[in-house]
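Quick one: the structure is below, and I'll ask about it shortly.
For this depiction, one protein chain was excluded, whereas all remaining protein chains were kept in their positions.
Chain nomenclature is as follows: A, B, C, D, E, F and G, assigned in order of appearance, with residue numbering initiated at 1 for each chain independently.
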Amino acid sequence: MMVWLILLPLLWASFAFLLGPGRGTWLAMAGLFAQLWLAFALASEIVAGGAVIHAIGGWGAPLGIDLVADGLSAAMLLLTQCIALPLAVYAHAYFKRDDPAVTYFWPLVGFLLAGLNALFLSADLFNIYVTLELLGLAAVGLVAAGGGAQQIAAALRYLFATLVGSGAYLLGVALIYGAYGTVSIHTLTPLITAEAPDLVWIAGGLMMVGLMLKTALFPFHFWLPPAHGGAPAPVSALLSAVVVKASFYLILRLWIGPFSSLTDAAGLVVWLPALLGALAIFWGSYQAIRAERLKMLIAYSTVAQLGYLFLIFPLLASAGALQAGIMQAFAHGLAKAAMFMAAGTLIKATGQDLVAGLAGVAERMPVTLFAFGLAGITLMGLPPSSGFLAKWQLIELALSQQYWVIAFVVLVGGLLAAVYVFRVLRQAFLLAPANSVVTPVPRTLEWTAFVLAAASVLLGLRGVELMQLVGVT
Amino acid sequence: MIEILSTALLIVGAFFYFAGTLGLLRFPDVYSRLHALAKADNLGLGCVLIGLALQAENVAVALKLLLIWPLALAASAGVSYAIARRADSLGIAPWRKEKQ
Amino acid sequence: MKRLLVVLGAACFVVLLIGAMLDLAPASIALHAAVSANLPSSGVEHPVTAVLLNFRGYDTLLEIAVLLLALIVILAIGIDSTTDVRPAASPVLQALARLAAPLMIVVAVYLLWVGAFRPGGAFQAGAVLAAAAVLLHLAELLPGWQSPGLRLRLGLAGGFLIFLAVAAGLLFQGALLEYPPEQAGWMILLIESGLTVSLGLILAGLFLLLSRDDGDRS
Amino acid sequence: MSAGLLFASVGVILFALGVAGVLLLGHLLRRILAFNVMGSGAFLVLVGLAQRNGIADPVPQAMVLTGIVVAVAATALALALVRRLYVLTGKIELPQDDEG
Amino acid sequence: MNFNELLPLAVLASSLIPGLLIFALPESWVRLRTALNLFGALVKLALVLLLIVGVQAGESYGVHFAVLPGLDLAFKADALGLLFITLSAVLWLFTTLYAIGYLEGAPRRSRFFGFFSLCVTATMGIAMAANLFTFFVFYELLTLATFPLVVHRGTAASMRGGTTYLVYTLLGGAVLLTGIIWLHHLLGHTDFAHAGIASALGSAYDFQLQMIFLLLMIGVGVKAAIVPLHGWLPQAMVAPAPVSALLHAVAVVKAGAFGIVRIVYEVYGIEFAQSLDLLLPLALFAALTIVWGSFRALFQDDLKKRLAFSTVSQVSYIVLGVALFGPIGTVGGLVHLVHQGIMKITLFFCAGNYAETLGIHKVSEMNGAGRRMPLTSIAFTIGALGMMGAPLTAGAVSKAWLMDGASAAGMDWAIWVLWTSSLLNAAYFLPILWRLWFKSVPKVWPGEHIAARGWRETAWLLLLPPVVTAAMTLAAGTLSNNQMSPLSWAKLIAEREYLHETIIRTP
Amino acid sequence: MTGFELPIALFLLCNLIVALLAAARGPTAADRMLMALLFGSTGTGVLVLLAHGGGGQVLVDVALLLALLAAIGGIAFARRAWQRGGDD
Amino acid sequence: MIPSLLLRCLLFAVLWWVLAEGRIDGWWLGAIAVATATWASAVLLPPAAHRLRLVQMPGFVWFFLRNSIRGGFQVAMMALRGRSALQPGVLELQLNLPAGGARVLMTSVIGLMPGTLSVELAEDRLRLHVLDVRLSLAAEVGELETRIRALFGVGP
Partner (left out) sequence: MSLEFVFDLLLALAIIWSAWRSLSASRLDLAIVMFIVFGLLMALAWARLSASDIGLAEAAIGAGLTGALLLDAYGALKRREA
């Protein structure tokens, strides 16, 4: 079942390519629908029967490559498919037929999703490298597709960041292979626990730094805002919501998996990601508060929100930190996708992308603004959203380990998020200037964003199943 | 006997290579350096190939080694012509002794 | 300032890492032994090919996807379709290309065949095919691509699809890419043949797509 | 010092060189070169370190082949982007950060 | 899910579902919207009535859902909650009526009534929350639902008011959240219970509990507008009159005050709170707020601002009542929760009527308005007198109980505070009454819009609500010994809190 | 194998490096392109020598490929990269 | 036409055999290779009117090898003597060869002959760069031309 999650997008992506430029929408929809079903089925299977292992080629690690679906990966798979389907519907309505960005949109999306799903399932460090590249190049392609100079420049910046990131990761893998003779995560874990020469420390550091670069953790965030802010809205949504999470997922996976003995012994090093995360929250929020363009604001908000994910690292010693991180990933994923979609709709309707130009949209486009507001609630971590649950868990964990500073950062981060979210809402609630024109947009655009935003809020009312799923190892 | 011949050919080959490099260093302009490379180096390669082919365990292997030579010759003929032509069309004048 | 920092950092990194490498004890797992042990049931005799298409065939599957993806991205970025007329290439060059291209095809198939028992294989073969195409293009014998038609797209994606189909087909009776040992040989050859053509086309496409927009205006 | 270890060390140096290049070079084509140098460095380490005792290991070799394909794909993509950027703006360098 | 579990949810749904439906309605479907509004309000009233009957009969209503492992969204309908629920449900009906009249023909009404309903839903949630987590969820929901109402006019001024409101409430919310999570971490739950849950921890945690109390009080104190956290309330006066009514009487401020009641009685327990020395500081802050609010009200010319500062002062009566250790003070505080709501909503309705009908926004413009709008002005007079604590009004009842409570708790200084406040109340209300009734009518009103729509005075939908609430003010003052009166409910609650000690006020 | 292959390969490598150094220093663009030629011949030579010096018959394939493809770089340079107004 | 293709077919088959180092177990793949290569060469290089005279081939190859070695040796000597040995110049020839393969072959081969390097082939005029103008090159070039004419079966 989990293998189909990888094969299916590859299949429909290649067939969409075969069909030719601009074609393949319905193929993609059907594929995405099936993937969503598969992800749900996989999740319930895991909840019922524990983690699933698929030995590709029947060889088994370390000779072959294993696919492992445990709670963590199933949760990420679920998140990805949940976001992808509404996004596809949105994208179909968003792009005009002759938009240059759409010529090869579906194949690129297909490969991107295949990369994501493969990454979440892989239990082999080198295979993960390949999936990272698949993911990275597809993402760059989506940013650049049919774009103008700014988009191309953003794509290039993104490309170099992602290439350097995966290069560092690859070197780390090379060193690991040199040291132990295997790259299978599950074979490595006991080996590293038994003995870790200096080389492995360097390898671990390289991999972490590379992945942080790809996650756009402060101060490696420089590439994210132009790329996410400049791409077409559906692409921004996909990138912000899931793509950056993929490398975060990897960091987490390595941190609690093969490198757990290193991180246990590392002492203060565990604070480094959290420190950077905190700085990301402050800096990203500050930039979002200052941003003049709506999508830039949202992109910087991504920088800030990613910071939360890294706050869990010092807390990982206690149970529940993982759950908090995944909850935050879900909250941000759903909400940010919705927000970018809503922003795309607003920009399409108002014909400009300045925050200052949004006056009156609350009256003209209530559904979209509602979606934006609901997503904002999740980002601020206000109840009853999933963002709130994540925040609650984070603060409680921080208090239970007496890491006051983390609790403080989370709270302040929420308030800063409120500043930039309400900056937009405030503007939207103003009366429209007399000369403003709002072009009608397809309803699909408004409602798909709304559905995701509502999902991000409603998840806050029922997180038990998700927590249970994440707990399966 | 074959070993001695082979070794000798290898050494001769090395000498031609050396000469080619020397030509590259000493010749004054593109055209004359092309002469050096296209002729001397390829001759060196030929000698080396023949020398090694002598040691080959069967005919096919020897022929394979020898096959490389015409390929290399054709390649260098093509490239040196392309470079010379391009240099000429860009107006790079050949070096003349009288100028000095 | 930045320059100095980077250089210093790089130097420290090099010293540290090389130092750590010199201290390294032998690895505890010897995969090459495992590869040799399982080579007979892999369907090929050359260990690297066995790893590439059998033991870690999944990597290769994704790798082909990456390559195909790169081509699609280049198509998607969109390049100016201004094709200007280039002066005819010299007949010498053209003759060279005309002669060399068939040779390269033989060499490519040879590499594909040889991959089963010694170094070589689909990728190298594809690269040689692509080189032939590049040579022909440089000699003005092969026009640059505008936007590939159906047949070309089929060629580009075909190898990948064959690979995918074999992998998925095998999934129905076991694991992904779990070849039955007695049939592994021809399956791998089938995949490799498809890949050779597709890889050749894709790699050639990378050049032919990119170089089409500006000609030699000298 | 075995050949493997020697080339692994070379790989480390190349990697450092490449990273420094990507960080310091403004010209995008050069950055692409630097990225490739970096990748080659990682490949050398992968094979070299695994073969430090002199026994050939097919697994990292296969990995490197995969890696090379990926690197080629990335290079072509980067070149396409650079050329597109150049067509659109006439620049071969990335503009400075405009926002933050 | 049985009936007793369903009923609290039905109370929530009776405003939530109409609210969501209203959002979806096109702007022009006025009738359906009105029908939905009123239907929701009436259904809610009926459900609340069911609850009251049930609770008096000793039934317990509650339901909970797991949100996360170990974290429940829990509701219960107990006597204390019902006091607040009833108040809100009744006043919501009138406010809705009033708002329908007030906004007739105005734009963006779907949005307005949608959020209006959400607001009430949040208030119901606050009233029925069975633990601090649930309380917080709805407390923040209230903030979010009121923001669009505050900025409803969409002008720059309303944006400023709305922003101030947000800054205060969100900061307060963050502090409150910290306190709640801290408490949750210490206790493992935050369920409300009689006599509190905090005392279970033991004396080692006293300091932490004091800190948590501080955090919680700051958190809810923002909405309750305790000095110095009251800054948003006068600013929020930019909102339309029904919203002001909602903010001051039905929902926001009340939610803060109610939160204080819940925290003191059911989280800490009044006795435990007393033993931690928490009540005196709270009382002091309440007293400060009472005096300062009244004092500031004196100098406001803007009618709604004067009323707003009056609210700041009056709400702290409730807090003061809570902080007075002893059952009599408790009764005083609780009963004022209801009485203040009725009186203040009357005043705001009237202020809205003056503004809508005659364009009067300032005290100085009110000369002779009593003759132009007699019914409104009578209602206003009753409300104002109630605020001053004049006999026969609801205000008199609360003040009497509060003063007795103060002396029973041994805090005689509080009596002086109350007296001072009454004096100040008189000082800022009497001039208004004087202008209303005894000054001559000006030649032109500042802006007379809906001069005669059917009724001589103003639209009947604007007139009915203040008249009814004024009547209720009088009723609550005169019939306070009736079994269904707010006072009786307050006594019932206090008896349960003080473990069935009979409460007899000795005059 | 006569034992001479490796020394000669080493000699050729030295030769190659010296030539590269010289060519890299050369003033014109054409000088740089001479490297392609150099590789076509010298690199191929080194590879076949290595093949016989213990590297295995496979290296002959590599040499063959190199001989076959080295031309492409040179031609691409001549036809595409070498421009007037360059840095010559 | 057909014989020419058969000949190429044979050539490619030999090439395959050489590449495969005599192994014949991959003959069927080899057959595909040969077929494809023949097809490609038929498309790229349609068999021309002037067929190569195979009889002349060994003689030409021998001539070529001889001169090529001589050329390498000569240039090596010049390199050893350094710049002073040079007296470069440009020579222009009028080719008496049919257009197409013959001229191309001439141009390519002359680059490997002693002392000459073709610079530009335009129609029937070939410009040469010579290392030493003092050497009598005309005779050599003339001989090469004759041999190529013979090879291509063109009358003198």
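The rule is simple: a residue touches a chain if its C-beta (ideal position, glycine included) is under 8 Å from a C-beta of that chain, and two chains touch if they have at least 3 such contacts.
Values in this document were obtained by computation on a predicted structure and should not be read as measured data.
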Contact footprint on chain F, counting only the chain that is left out: 6-7, 9-10, 13-14, 16-17, 20, 24, 29, 32-33, 35-36, 39, 43, 46-47, 50, 55-56, 58-59, 61-62, 65-66, 69-70, 72-73, 76-77, 80-87
Chain D residues that touch the omitted chain in the full complex: 1, 3-4, 6-7, 9-10, 13-14, 17-18, 21, 25, 27, 29-30, 32-34, 36-37, 40, 43-44, 47-48, 51, 56, 61-62, 64-65, 68, 72, 75-76, 79, 82-83, 86-87, 90, 92
Absent chain, residues of chain C that touch it: 48-49, 111, 118-121, 123-124, 127-128, 130-131, 134, 138, 203, 206-207, 210-211, 213-214, 216-217
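What we mean here is this: only the chains that are shown with their structure count from here on.
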Those chains which touch chain G and also touch chain F: B, C
Smallest count of steps, each to a touching chain, taking chain E to chain F: 3
Reference chain E; chain at largest CA-centroid distance: G
Inter-centroid spacing, chain C versus chain B (mean Cα positions, whole Å): 31
Between chain A and chain B, centroid-to-centroid distance (C-alpha), Å: 57
Residue numbers of chain C (touch at least two other chains): 17, 21, 24, 27, 30-31, 35, 55-56, 59, 63, 66, 69-70, 73, 77-78, 90, 92-93, 96, 99-100, 103, 107, 114, 218
Junction residues of chain F, two or more chains touched: 57, 64, 68, 71, 75, 79, 84
Complex contact set, residues of chain A against chain D: 126, 129-130, 133, 137, 140-141, 144, 148-149, 152-153, 155-157, 159-160, 163-164, 167-168, 170-171, 173-175, 177-179, 181, 222, 225-226, 283, 287, 290-291, 296, 300
Sites on chain B touched by chain G in the complex: 15-16, 19-20, 22-23, 26-29, 31-32, 34-36, 38-40, 42-44, 46, 58-61, 63-64, 67, 73-74, 76-78, 80-81, 84-85, 87-89, 94-97
In the complex, chain D residues that touch chain A: 8, 11, 15, 18-19, 22, 28, 31, 35, 38-39, 41-43, 45-46, 49-50, 52, 59-60, 63, 66-67, 70, 73-74, 77-78, 81-82, 84-85, 88-89, 94-95, 97-100
